[in-house]
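Note sheet for the following structure.
A single protein chain has been omitted; all remaining protein chains appear in their positions.
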Amino acid sequence: MTGRRLRLGMVGGGDGAFIGGVHRMAARIDDCWELAAGAFQSDPARSRAFGTSLRLAPDRCYDDFRSMAIAEARRADRIDAVAIVTPNYLHAPVAFAFLDAGIAVICDKPMATSSAEAEGLLAAVQESGLPFVLTHNYSAYPMVRQARAMIEAGELGVLRVVHAEYAQDWLASQLSGNKQADWRGDPARAGPAGALGDIATHAFHLAEFVTGVRATSLACELSTFVAGRKVDDNAHIMLRFPGASRGLLWASQVAIGAANGLRLRVMGERGGLDWSQETPDELRFTPIGEATRTLRRGGPGMSHSAKRATRLPAGHPEGYLEGFAQIYADASELIRAHIESRPPDPQAALTPGVEDGVRSSRFIEAALRSADGDGSWTPIP
Amino acid sequence: MTGRRLRLGMVGGGDGAFIGGVHRMAARIDDCWELAAGAFQSDPARSRAFGTSLRLAPDRCYDDFRSMAIAEARRADRIDAVAIVTPNYLHAPVAFAFLDAGIAVICDKPMATSSAEAEGLLAAVQESGLPFVLTHNYSAYPMVRQARAMIEAGELGVLRVVHAEYAQDWLASQLSGNKQADWRGDPARAGPAGALGDIATHAFHLAEFVTGVRATSLACELSTFVAGRKVDDNAHIMLRFPGASRGLLWASQVAIGAANGLRLRVMGERGGLDWSQETPDELRFTPIGEATRTLRRGGPGMSHSAKRATRLPAGHPEGYLEGFAQIYADASELIRAHIESRPPDPQAALTPGVEDGVRSSRFIEAALRSADGDGSWTPIP
Amino acid sequence: MTGRRLRLGMVGGGDGAFIGGVHRMAARIDDCWELAAGAFQSDPARSRAFGTSLRLAPDRCYDDFRSMAIAEARRADRIDAVAIVTPNYLHAPVAFAFLDAGIAVICDKPMATSSAEAEGLLAAVQESGLPFVLTHNYSAYPMVRQARAMIEAGELGVLRVVHAEYAQDWLASQLSGNKQADWRGDPARAGPAGALGDIATHAFHLAEFVTGVRATSLACELSTFVAGRKVDDNAHIMLRFPGASRGLLWASQVAIGAANGLRLRVMGERGGLDWSQETPDELRFTPIGEATRTLRRGGPGMSHSAKRATRLPAGHPEGYLEGFAQIYADASELIRAHIESRPPDPQAALTPGVEDGVRSSRFIEAALRSADGDGSWTPIP
Partner (left out) sequence: MTGRRLRLGMVGGGDGAFIGGVHRMAARIDDCWELAAGAFQSDPARSRAFGTSLRLAPDRCYDDFRSMAIAEARRADRIDAVAIVTPNYLHAPVAFAFLDAGIAVICDKPMATSSAEAEGLLAAVQESGLPFVLTHNYSAYPMVRQARAMIEAGELGVLRVVHAEYAQDWLASQLSGNKQADWRGDPARAGPAGALGDIATHAFHLAEFVTGVRATSLACELSTFVAGRKVDDNAHIMLRFPGASRGLLWASQVAIGAANGLRLRVMGERGGLDWSQETPDELRFTPIGEATRTLRRGGPGMSHSAKRATRLPAGHPEGYLEGFAQIYADASELIRAHIESRPPDPQAALTPGVEDGVRSSRFIEAALRSADGDGSWTPIP
């Protein structure tokens, strides 16, 4: 931790939002960031009031994201990055505005509501040369990075089977008046995918992140169980990876009994790994023919990757905010390196970026296409 | 427990076999059965020696199953049922022989190696009027029957999602000289399906048994990961049930870290259930909007179905043999009722029978067909 | 399994009894025993009716245990052992009667209601030269024997801390009309100790069995929480072992939330072990400075002791009855060896015997004395 705190702007995340507050808490944990500016809600007055409640200077509480991008770009103490935490459909427009203004982006997922839009962003990011971070936060848990490092080191041998599931139950019935549920169920604001876009994308990203391999095609079935819902709330997906390895992905928001049940299992010819988001400090590892070991964050046998993302000793649970904080810590390294025109710590580059956003969009579109085609195998470009 | 013990004959289950010993232990637990005759191995001398080691009378240690069926049929103290515990390809031929001889059958699964053969058995059973029990033993665990009873009573409401998985790792590498692995890997003896036939059928039966609903179609992908193996060792299957409900089934024998990981989750509009075979005495139940309860065999809230299959108080673990014993206890009731020309206890009729065997064969064939057709949706007739 | 089945007699275990049925099921599992005679209840007519319901020959359904001992002793086909499953106060009188008759004993614990009585039994057993087995059944679980073997092999190094707990909740309120609760709460039938005698003795035996070390003294506090109860229902005990090692033992029958929660943890200078009766197939082992491994019955790394007590592959749960069956299997070996005048398999000698019964009585008396003396440290002779 050297040098000044980076200045963070935020678009979205006002009253009643969930993920905006998470970003703010996460950004504070490692003390790399200070919130400096924001446009938090669509209503300008409420947006300003909200910014004031966060102790922002009045001249940095903006009416809307466009004026914010323009104004910030002109300041000497302008923000080093903007965090985009709006409903999905605004992610890309906001990102374009800030990239245009020369400002790095930390974008909540999904990055875009179509792969065309995502590819547009990719082009814009590449052209700008600016850092772009996509908050697939689950990939930043220390034991997820441990799993990735172990697979990279060959501890599982050739991979065979990858199972990702993400089960929730908060949308098991029709919620009315829940701000989170409302926009997520509205294709105009969330995009055409429901559970598929909201959580299957996390599971898919996690599977590819940990294995280091990209799925080539999928077969998908989508369901909408709750009457009146306009998007899917359950997705069953079969995956093919290069070579013989195969995967299964289940995402559901109607799985009564599950809170935020993201789990990944990877099995290769030499061993198996098993990780669950709700107990993120543990990773079960079974070398073939041996007893299962419970690896613990902060405990023996940790990789550099896991240690670097660890704040506390074993047994002192780290959780969702700490995982998210790692995204912000890595983002700060990427942005500092950019400012200082030096290559970043390669570990910071594990943080998901604009390519992951493109990938997610392609995954969603392939899944929608497969589901429309009665589950036929569909390539993920 | 009234009246004499029923007399059990056994075909298969000699030296080095696994499931034959299980049947014998299970049959003893509730003291309904005594082993009275057998043809245990293909080699007559070893078969007789094995029978003698089990304290059978010499004249009831047979050279082969055909002579056993004929000889037993002629005895006044003939066996009340034969347990068929041979490699798969012999299940049906042995069953035909004993049905012909007028002897009830307790058959290890899979009942047949094709649905044609299975339907032949169905006809033979119906013509004979004899009891026929198929040892889909996992359906006899008290908490599995509890789950079924709860769903039947409407505690989950309309069903939505059914997830069955059966993960093992004992075939993660090529085993040579393992008698169990050898015949299971030989299509001539095990049938054309590997993990699909051996364990996916258990998971499929369990899913239909617990939900009380029959899947209408499936989409399947099979893999063979271990070099030189002639049958599949991993199966990914999507399922459609009547109405909107959907399922996912994973069966694997290369899932390093899993021993005998059969798990079933069922989620409806009003609640969810979660059961794992390796901790069979527990059933997690979540009513919508409430905390998850861990129901325990022998504990509060048990259905008649569960209580009837319970031998011990809560906390005194029952396991695989006790679940299997319930099949034998139920079989004895079915056979006694047949002998006494009375209807059996309806609970005993929960025990799987010849129709379940036909069903399994159709499931296997549909899965093979779907897999051959690149995972296209295939009806299960 | 060679030779004839041994013949088992039973005293106690009639209608409404719990443990008698367990003994009978356990004795059948490995097919070493057949029930041949019994005196099951204090009422002669009901005792005979019960024996008949178990398919005993009428002349071997006895009115009372004394006539049974005398009559059996005279028969050529006399029982090879008697299982004593009465309320506690009758254990020793019945044992004396059968030892006098020259018949080996399998006695439910506690063996006696005082150490004087226990020592009398010890003398009688020694004089008779007959096998005497005490059913501290929890010591027969494969993973308990695995733990013992690992400690014996030095895998924990010098032992430091031993924690045994046995928590139940079935006596958390006054039960009336529960036959099990009734006699256990009556000092005249159960002895002066409640939870202390019923379950703390199991935990104490387990601790000494697994560690191979005998506690030298204890400090105890007993409580009776349920109004009107005449014996303790909760015991807190501190233990001293030779050298520096120390222990803690908690036994409770009012621990709401616990069913049959027997757990043992042993920690030495080089590692730690952790076992819970409700998931008996697992043993957690942590070598110092390494990740915890979950050892599984039937899995890799098993000792001869554990393998010998194993019936099923890993993942096919064995439970309470199988653990109890091992006591009966070992008893059969001890008795056969006695009949054949040869030394028994040393592993069979792991089965608890008369010395363990004396030990339990001394433990109970020391605990009662300490509790009377306000928890002062009291030697266990």
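Every chain is named by a letter (A, B and C) in the order it is written, and numbering of its residues begins at 1.
One rule holds for everything that comes next: contacts are C-beta pairs under 8 Å (C-beta built on N, C-alpha and C of every residue); 3 or more make two chains touch, one makes a residue touch a chain.
Everything numeric in this text was worked out from a predicted model, so none of it was measured.
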Among C:Asn234, C:Asn260, C:Gln326 or C:Ser361, the residue in touch with the chain that has been omitted: C:Asn234
Residue among A:Leu175, A:Ala244, A:Leu321 or A:Ala337 that touches the chain left out of view: A:Leu321
With the full complex in mind, choose from A:Gly102, A:Gly129, A:Gly154 or A:Pro313 the residue touching the hidden chain. A:Pro313
In the full complex, subunit B touches the hidden chain through residues 285, 289-296, 299-301
Please output the residues of subunit C touching the missing chain, sorted low to high. 160-161, 163, 169, 172-173, 219, 221, 223, 225, 234, 236, 238, 240, 244, 246, 248, 250, 252, 254-258, 265, 267-274, 284-288, 292, 374-377
Using the touch rule from the top, list residues of subunit A that touch the missing partner. 1-2, 4-5, 18, 21-22, 24-25, 28-31, 53-55, 168, 170, 258-261, 277-281, 296, 298-299, 311-322
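Simple rule for what comes next: only the chains that are shown with their structure count from here on.
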Taking the mean of each chain's Cα atoms, which chain ends up nearest the overall Cα mean? B
Could you label the subunit B-subunit C interface same or different, taking same to mean over half of its residue numbers are used by both chains? same
So how far apart, in whole Å, are subunit A and subunit C when each is placed at the average of its C-alpha atoms? 55
Per the C-alpha centroid definition, the whole-Å distance linking subunit B and subunit C comes out as 34
When you check subunit C against every other chain, which residues touch at least two of them? 296, 299
